[in-house]
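Encoded as structure tokens, the structure appears first; notes follow it.
With one protein chain withheld, the remaining protein chains of the complex are depicted in position.
Order of writing sets the labels: A, B, C, D and E. Residues in every chain begin at 1.
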């Protein structure tokens, strides 16, 4: 045995044992990412079967829902077992399913908002089929309902998937109104305790986040993220932070602004640049 | 049958039928994303066969072009059928092919620009092989020629692919000059009616976009995005918006600026920060 | 033979031959991306075997290290051959291995920093398992050690992988202290000659970059990126540029700022927005 | 263009056009082998869900049957279209489904027969799970019901699959009684118009075939293969040929015999070898 | 719900419950075929690493053995659990490993025998690399050692794999001497209680089997298959049956013979054909 390996093996083993982390796979619930994403895809397919066909041939809707229910219940059950919570996974899956018509309705309004806001779009199909902003909203709206049912890890895995694919990071806990539009979207962050009204448009790089704090874990559960009123437009790379920050309705937030305080309704906020002629 | 499923199935079906969307797969053209990306890869391979080999062994260039032509013509044909446009897909494929030497020449200049602008780069090969900014430019230059031929959907599918991989979202309609360089690039957005001169450098998070408008679809086809002159540098997270906005040549746009008006040639624009000592 | 193809083939061939690029696969070292990423995954697995299991069943740590060593030495050997550098790939692999316990220790501190800074996190496992900021830091810390051993291409391939997955682009040459936290992270850029202290937090869209220059390749090896002191917080979309720029310890850099000069310790820098009431 | 290729291309093209075969894919129905085998697997799974699970988690039987029905109807429809036969594919699928309980019952008797006949078998599960003779019988029993419904090509594709996997070639048209056992089975051939009684055992290399004839296609539909009575044992490599050949009940056919005439009930037929001492 | 499905579902469910088979996956041990075949391949690779490389680069033999041991112990453990046998899987794996040098030695002699017997063979490498008879012998020799350790199911899964690939069905319980050669091999069957001497050659279609019996399971463990002496040649399609049948050394058994009695040493047995001139 190579002596370097011997030494490193010994040191790493010691590091693992004496470390911050309990070891051994049995102590950790590592959700099966792939299985969860497969369920997510199947839910998306039940909502938009023409755009995201799940099977070679159309599946009757009741059979499709039954499959979604079965798969989802299985993932919910293993997630709840991991936190030792007594549960009825099938009842939770049913609660989720009963929200699907509402989600479907909201998503059609979101697609309409994207179409109205983008002259380059040809029709709703194109948006549902290939707009990353709509894709992230769709996944958020599914994950949000699971979050409301207090299912651990699964909603987060779903929105992290959307984050990786689109660069848009919406926490499943955020509350987002109707006719929501994200354009382009790379770099968007929407925090856990955000509240967003109807007809809001946000562009790439916008953060609706928390103020950094050394308070850390003590703030869990507190409002840490802003409130955005109806009909607000937020341009690219604007950063709006803090749980007490409210952006009033009908406001426009200019790009690259940094806002940690409330903005009255009907305002326009601009980040004024200085121009030097050569 | 579970009663929840019965109810949800009934509601979703109603939602689909009475909804905004015509249903049934036959009504919708859903481009075969994978086939289109495969064609894109094959085009890239004919341009840079050493860096992106398409086959186990080198293919003679005429045979390679013939394959590209055949595959491309097939995708063009099905895209045009979807909009009921009478067409000659093979003639369009030939028109595209005849642009390849020009694309190749432009891309070598882009690679040179990236090399000149990044002291960390070792040689042109490294840039062609692994720089995301160059990768997105390459895909844009291919998609742009297809856009000029008015082929629907395919150019957009190609640039959305680049967007997902690199976080750089260049609309295939944009007009971009020679010696173009994007560095790092995550979050870059270049809109459909942008016009960009020669020797322009842009950094991550830069938006060359449109002003949000409630005018929506009525603006389709109008100029909505800015004009950037030759030799302009635009630093990270700058946001430049509007169809009448012109950034004059030899200007420098500082990071995190928000610009919705024209900038004279030779200017430097800075976003002045306020410093408070503790 | 189609005449278009004949012409294009002839033009492209000429473009290749007379061009900037030496041709023929033999002239170019194109690293085997997949093999390198596989090694990266195997190294990650030896560090966190419970979270990133490499095999169906647990592998004894010495055997696991031996496999990592063998695979890594092979990739190192072919990378060094490509630059005609005489080398002992196995000795270099051993040097890398001997740094693993240190890397492991640093990463546990980074995970702790992420946990302390994010009230939404449930435990360290969740961070190690699914936080993109931690993921990018982990890959950087591995790549950095290979960079210090002056191994070409491989470190860069690794951090480009992280860039593609997370939108976080940390150059393997950067020097980063303990308790480092990146939150969300899409659009973050950390340049080659950055020096970052302990307990630093940075948010999505932050650039620690170089000033653009026409000096280009002549600056290779020079300090071009900023220095960040201990306990600094940098909010979303801030852009800090230049090799002489120093952000003093205990400072807070507001979001969307553009900073090209030094900031004294204990400062708060804000980008003041202008508010217009309608 | 290489002159050899030019000549060969010209010759082959001429060979195709003037040849025996109409050309062009549209003239030929080429069943989708993979889709048909997938349906076969799904039918097997509905019969023995514990041994051949079709999904990660158990599927309710009605949902499983509904999926089988849908997939099967699709394949039936495209097979019937190929012969321009007017049809109701769903009604045919229903007819097939209604035979499944009978098939299941027969297969349990076959498994029991294999168990009784092989002292090396541990239990019925082992036979259902891994005996090639049972595997081929199972596929035959499914294909036979489709053959009775006069569905073209699909039954044959299924038994050819079994042939490739096990070396056992049972024509879907054969009629086979209860308690059927094939042991080992490589090389077994059972022809289209065979009739086999109950409690028959056949071993590897046994042929129940037709006499070769120059009569060819004129014999289509005629009985060309033998009849085997109840309780017959046929040892390895026996060859029994001809439509008028009847092997009476309770007979034993020795290995390597060649039989083209009828055998009375209760007979033993042996192929006597000549022994020469050195 | 389709009424056919309802009826069939009800009938099948009843058939399952009242049937011969206990239901529910938990009642059945279904070995993971793929995992077992992977272990088999890894064992083959440790024996002939040049011909069957298991990894991209050569693995040190001790590490390779350690991996084989770990994987094999895991499969053994789950097989023994299935029969509720108390066990030490690692000790059994060690016993198997300690037989590997002997297996290797025997296989080299088998390869030599194949080479000596086939004028078409170029060298030993060709035989080890692509002769199906050698392939089946190799798998048998591995499975036989596991059979001797009384490990359930795994040896059988291995030889069934060989059977499917080569058409050669050697029961893992058979005892086979040195310098064994099977040529071509399709259709060969060697039963559980066979005893075969040294320097034996058998050809395609040869059966060394049991007499069929209604005695069935009561014969488990008894000798049911023949004994073959040293230096015996058995030509294609010969069938030799029965536990009391002994073929004496130096005999030649002609093709297509059927032998159910003992043959003295030095005999030649021929199946005399009758010739009729037209």
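Throughout what follows, contacts are C-beta pairs under 8 Å (C-beta built on N, C-alpha and C of every residue); 3 or more make two chains touch, one makes a residue touch a chain.
Model, not experiment: these values are computed from the prediction.
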#### Entry: Chain not shown, its touching partners among those shown
B, D, E
### Summary
Touching the hidden chain, out of E:14, E:81 or E:165, is E:165
### Task
Check each of E:8, E:79, E:233 or E:259 against the chain that is not shown and name the one that touches it.
E:233
### Message
For a quick check of understanding: of D:9, D:57 or D:91, which residue touches the chain that isn't displayed?
### Response
D:9
### Summary
Among the options E:35, E:54, E:77 or E:124, the absent chain makes contact with E:124
### Task
Please give every residue of chain D in contact with the chain that is not shown.
1-2, 4-9, 11-13, 15-16, 19-21, 23-25, 27-30, 152-153, 156-157, 160, 163-164, 167, 169, 171, 173, 186-187, 189, 192, 205, 207, 209-210, 212-222, 224, 237-239, 241, 250, 254, 256-260, 263-264, 266-272
### Message
For review purposes, identify every residue of chain B that touches the missing chain, sorted by number.
### Response
35, 56-57, 59-60, 63, 66-67, 70-71, 74
### Query
Which parts of chain E are in contact with the chain that was left out?
46-47, 50-51, 53, 58, 61-62, 65-66, 69, 94, 97-98, 100-101, 104-105, 108, 111-112, 115-122, 124-126, 128-130, 132, 165-167, 184, 186-187, 201, 203-205, 233, 235-237, 252, 254-257, 270-271, 273-278
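Just so we're on the same page, only the chains that are shown with their structure count from here on.
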### Message
Looking only at residue numbers at the chain D/chain E interface, is the share used by both copies over half or under half? Answer same or different.
### Response
different
## Note on the structure
In whole angstrom, the CA-centroid distance of chain A from chain B equals 25
### Query
Taking each residue of chain A in turn, which ones touch at least two of the other chains?
66, 167, 186-187, 205, 237, 254, 256-257, 270-271
